[in-house]
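Only one protein chain is missing from this complex, and each of the others stays in its spot.
Each chain carries a letter (A, B and C) given by its place in the written order, and its residues are counted from 1.
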Amino acid sequence: MENDMRKIGMLTSGGDCQCLNATMRGVAKSLYGSGKDFQIIGFEDGYKGLMYGDYRVMRPEDFSGILTEGGTILGTSRQPFKLMNEPDSDGNNKVELMKKTYKKLGLECLVILGGNGSQKTANLLSEEGLNIVSLPKTIDNDLWGTEETFGFQSAVEVAAGVIDNIHTTAYSHGRVFIVEIMGHKVGWLTLYAGVASGADIILIPEIPYDIDAVVEAVEKRNNSGKRFSIIAVAEGAISKEDAALSKKELKEKRKAPAFPSVSYEIGHKIQERTGQEVRVTIPGHMQRGGSPCPYDRVLSSRFGAAAADLIINRRYGYMVGINNGDIVNVPLKDVAGKLKFVDPQSSMVREAKLLGISFGTFD
Amino acid sequence: MENDMRKIGMLTSGGDCQCLNATMRGVAKSLYGSGKDFQIIGFEDGYKGLMYGDYRVMRPEDFSGILTEGGTILGTSRQPFKLMNEPDSDGNNKVELMKKTYKKLGLECLVILGGNGSQKTANLLSEEGLNIVSLPKTIDNDLWGTEETFGFQSAVEVAAGVIDNIHTTAYSHGRVFIVEIMGHKVGWLTLYAGVASGADIILIPEIPYDIDAVVEAVEKRNNSGKRFSIIAVAEGAISKEDAALSKKELKEKRKAPAFPSVSYEIGHKIQERTGQEVRVTIPGHMQRGGSPCPYDRVLSSRFGAAAADLIINRRYGYMVGINNGDIVNVPLKDVAGKLKFVDPQSSMVREAKLLGISFGTFD
Amino acid sequence: MENDMRKIGMLTSGGDCQCLNATMRGVAKSLYGSGKDFQIIGFEDGYKGLMYGDYRVMRPEDFSGILTEGGTILGTSRQPFKLMNEPDSDGNNKVELMKKTYKKLGLECLVILGGNGSQKTANLLSEEGLNIVSLPKTIDNDLWGTEETFGFQSAVEVAAGVIDNIHTTAYSHGRVFIVEIMGHKVGWLTLYAGVASGADIILIPEIPYDIDAVVEAVEKRNNSGKRFSIIAVAEGAISKEDAALSKKELKEKRKAPAFPSVSYEIGHKIQERTGQEVRVTIPGHMQRGGSPCPYDRVLSSRFGAAAADLIINRRYGYMVGINNGDIVNVPLKDVAGKLKFVDPQSSMVREAKLLGISFGTFD
Partner (left out) sequence: MENDMRKIGMLTSGGDCQCLNATMRGVAKSLYGSGKDFQIIGFEDGYKGLMYGDYRVMRPEDFSGILTEGGTILGTSRQPFKLMNEPDSDGNNKVELMKKTYKKLGLECLVILGGNGSQKTANLLSEEGLNIVSLPKTIDNDLWGTEETFGFQSAVEVAAGVIDNIHTTAYSHGRVFIVEIMGHKVGWLTLYAGVASGADIILIPEIPYDIDAVVEAVEKRNNSGKRFSIIAVAEGAISKEDAALSKKELKEKRKAPAFPSVSYEIGHKIQERTGQEVRVTIPGHMQRGGSPCPYDRVLSSRFGAAAADLIINRRYGYMVGINNGDIVNVPLKDVAGKLKFVDPQSSMVREAKLLGISFGTFD
C-alpha cells in the first residue's frame, strides 16, 4: 500500500566537505535495506531547497558509487541560517516556508547534514514540531556532543599533505614557511595537521600567541642548526593583545587591516625581527575537497547507519555522534549553538608541547 | 657531568609497520628537548640486538625527517619471542643475555615498540627487574589496554586502497572479488578496511561464517541487479564447522589443505555454487609498508611523547595506550598475553549490518 | 532533421584499466561540443553487447564526472576475441552478429577501446566494411604504432606504489622481496615500475634470465652491506633454459608446474642458494584499478579528442596513437596482431643497467 511508504527528506547544508556523500549513502543503504518501504526526497542546495520546494525523489542507485566521492550530490549553500530570522526577499518567513514544504510533501522526518549554523536551524525546526535527525558535518571538528565530526580527518589529511609538500621546499631553501589552515574559531584542524606533519610552531585561536615567543621559537631552531621552520596558523589565530580587546575594540582595530590575513602579519614580524626569508601558503578551499580518507568513510558510514536506525525506530530530535568509539544520540537542543574548543590543558596539547612544538607562549 | 647522562635503550620488535619511525621520533624529540641529558642507544633488529649487543649510539639528527617514513631505522625481527624459553644456538639463556647487555651498557630503561609477542617479552624483562616502557605497535589493533595501536589506521588506508582499486575492475567485469586482508587471529583490519571501501561481505575470525550465508549474500546482490560483489576476508576467517573443532582436530584437518588460503577455498565454493567468475587478490606485506597516514602520525607522536614523559619521571613498567582520546599508562602485566577481539555485539558491527554488509551468518 | 543525426557506437573491450572512462569522456565531450548532432550508443560488456544488441543510448551527462574514475561505465569482457572464428553457442557467426547490430542501429561508425585482441577484432570488422576508430587501451603498453597506451602510466603508479610499500618492510626485516608485476608477454610495466621504485633486479620476458646471475646480484648486494634486495618480476619472465625450448616443449614442461608462478620458482632458488629469507607479493588485479594518474588523464583526453576529430571528418580505419608528443593516426591493418616489445638495446634498458640494476644476465 502506498500509504505505508515513509517519506524522508534529506539535505546538506553549510560549507561542503569530503564525507557528505559517504554519510548520505550510509543513511540510504540502511533505510533501503531495512525491509521497510522508504522513499528519500533530496532537497537541493541545503535549506534553500526546503524553503522553495526544490527537490528530487532519489533512487537507490543515486547513492551507489559515491562512498569515495567528495562534495555533495544534493548541492549545498550557506543560506539562510545567518539570516534565519529575517524574512526572505518576498517577505516570507523562512521557517514557515520550510514547514510548508515539509507538510506539503508529507514528510515523516528530515535528515540534516550540517555544521554549527545548520544544527541551530535543525533544532529550531525540531522545536517547531518537525521530526529531525541530524548528522555532524564539519572539517572544523567543533560540534559539541561528539568526539569527532565527519570531514575532519579528511581535512587533516589534506592540510597535513600541504605541509608535507612545503616541508621539502622549506628544507631545501632554508626558509620560514607559514601555512594558514582553515578554522576561524577553533584550532582542531591546525593542531592535528600541525602535529601530523611535524610543524614547529602551531598557533590556534584557543591559545593566543605572543609574537615574542613565536620569534624566539624560530630563533631557537636557527641557533640549533635547523635551516628552516614550519608554522601552522589557524585562520582565527589571535595575538595576546588582540585577545584582550573587547569585541567592539577588535572589530574597530580590524577595520582596515594592514595584512590580507593573520599569516601575513605574523610572517612580516618574523622576517622583520629575524631577517630570515618567510613565505606564506594558504591552501584554502582545497581543504574541503577531494576523496574522503578511509577513516572518515568508516565514521560516515557508521553515522549514516545510526541515523537510519533512529528513523526506523521513529526516534527524532537527535544529532548522531560518536563517543569513545560508540555511537551516541545527542538531543538537538544540547548541541545547538555550542562550540567544542581545543582545551589548552588537554592531553593532546600537553603531548604536543613535550614534542617541542611551540604554541607561541612562554609557559 | 657525564654521570648525569641517562642512557635509554630502544628497540623495535616483531613485524614492521608504518609508524615505528614516527613513534621513535616522538620519544627522541621529547627526551632531547626535555632539558635533561639523555642518550639513546638503538638496538638492531629487535631483541636480537639486545641479546648480542648489536647497537649504536643514536644522534638527534638520526630521528630527523623520519616522521613520514615507513619501516624502522633500527631494523626488526620476530626473534626470539616465539622460543623465548629455549636456549640460543650457543646454549645461552636468552633473558640472561638481554639482562647482561642492559647492565653492561648501564641503561636506565628500555623503550620497546612491539605487538603481542613483544609485549610479553617486555613484561618478562620487567619482571626480571629491568625498567621498561613499551609502545603498542601493530597493524592488527589487537593489543589489550589501548583503544588503538599505531600502524592500524595506516594499514586500513592501504587495505582500503587495494579494495578501492579492485572495485573498479570488479564493477567493469561483473565479477566476485575476494581480497584477503592480514589478521590471523583478529578481524579489526578487515572490518575497518571493508567498511571503508564498501565491501559487501566481511568475514573475520571472531564471527565464524556459514558458506551458505555467504553464497546467499552474493546471490542476493546478483538478483538485485548488482553486477559484482566484493568480499573482504581476514587471513584467519573460519567456517562454522571449523570453529566447532578442537584445536587438535583443526590442526589435523589443515595438515594438507586443498587451497593455498581461506580465500581460495571460499572463492572456489562461491564459483561452484553461483557459476559467477571469482578472483582472489592478496595484497600481503604491502599492508605493513609505505608512509604512515596523518591520523597515525598524530597518534604515534603522542604515544612517543607520553613514553618520554614516563621516562623523564622515572615511571616504569607501563605500556602507553590511548583511551577515549586521552593517553593512558597500562601496567605491562595487564597487557601481556591478552588479545583484544572484535566484539560481534559492538556498535561497529551492528552499524555494518545496518549498512547491509553480510558477515556470512544468517542472523 | 532527425536524418542529420549521426549515430556512433562505442564499446570497451578486454581487461579493464584506469583510463577507459577518461578516454570515452574525451570522445563524447568533443563530439557533443562539435556543433554537429551526434548520438552515442554504448554497448555493454564489449563485443558481446555488439553481438547481442545490448546497448543504451548515452546522454551527455553520462560522461560527466568520470574523468577520474577507474573502470568502465559500459562494462567490458574478454569475449569473444579469443574464439572469434568459432560460432557462438547458438551456432551463429560472431562477426555476422556484430554486423547485423551495426546495420540495424544505423551506426555511422564504431569507437572501440581495447588492447591487442580487441584491435585485431576491430581490424576484422573494418575489413568487413564497418567504419572503425579505435583507441589504444592497455596497462601493458604493448600496442604497435603508439609510443604509449592509456592505462600504462596509471598501472606504473600502482605497481611502483606496491614496491615502495614493500621497500620499507624489506629494509626493516633484511629480506629479499619479489614483486610479481602484470605482463605475460612484455615487460614494459615491470621495467618502468622497477626503475621508478628502485628495484635492484628486474626480470622481463624480453630478456631471459640466468638464475646464477640473479643469485649473484643478490649476493653482491649482501656483500656490499645492503640488508635487502627487491626484485621486480614480470608474470611472463622466463629463464634462459626455458626460452631455448620450443613452444611445444615449454608447454609440456609447464603442464604440472612445481610453483604457483615464476616468482615462487625464482624465490625458491634464491632462498635455497643464499639462505636469505625470500617473500613474494603479487598485487594482481589492483594494477588495473583505481583512479587514473594525471599523466594518463591528459593522454586519454587527447586520444579521445583525436578520435572525435577523425569521426567528425569521417576518416575511418585508424587507431589513434601518440608519437613524439603528437597525435598520430595509424591504419588498423598495421596495428592488428603486432606487439611492441621492450628492446634490450634501448636507451631505457641501457640507463637501467648504468644505475646498477641487474636484468639477470652476465653481460
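What we mean here is this: a residue touches a chain if its C-beta (ideal position, glycine included) is under 8 Å from a C-beta of that chain, and two chains touch if they have at least 3 such contacts.
Since this is a predicted model, take the numbers as computed values, not measurements.
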Sole residue of C:G106, C:P260 or C:P294 that reaches the chain not shown, by the stated touch rule: C:P294
Residue in contact with the excluded chain [from C:M58, C:A160 or C:M286]: C:A160
Which residue of A:E69, A:E206 or A:E351 touches the chain not shown here: A:E69
Residue touching the undisplayed chain, where the options are A:G290, A:G325 or A:G356: A:G290
Positions on chain C contacted by the hidden chain, ascending: 26, 29-30, 33-34, 67-68, 147, 153, 156-157, 160-161, 164, 192-193, 195-198, 293-295, 297-298, 301-302, 304-306, 308-309, 323-327, 346-348, 351-352, 354-356
For chain A, the residues touching the chain missing from this view: 12, 15-16, 18, 20, 45, 69-72, 75-77, 158, 161-162, 164-169, 171-174, 177, 227, 260, 279, 281-290
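Everything that follows uses one rule, which is that only the chains that are shown with their structure count from here on.
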Chain occupying the middle, per Cα centroid: B
Greatest separation from chain B - chain, by CA centre: C
Interface residue identity across copies chain B, chain C - same or different by half: same
Inter-copy rotation, chain A to chain C, in degrees (Cα atoms; steps of 5): 180
Whole-Å gap between the CA centroids of chain A and chain B: 31
Inter-chain centre distance, chain B versus chain C - centres from mean C-alpha coordinates, in Å: 35
Sites on chain C at which at least two other chains make contact: none
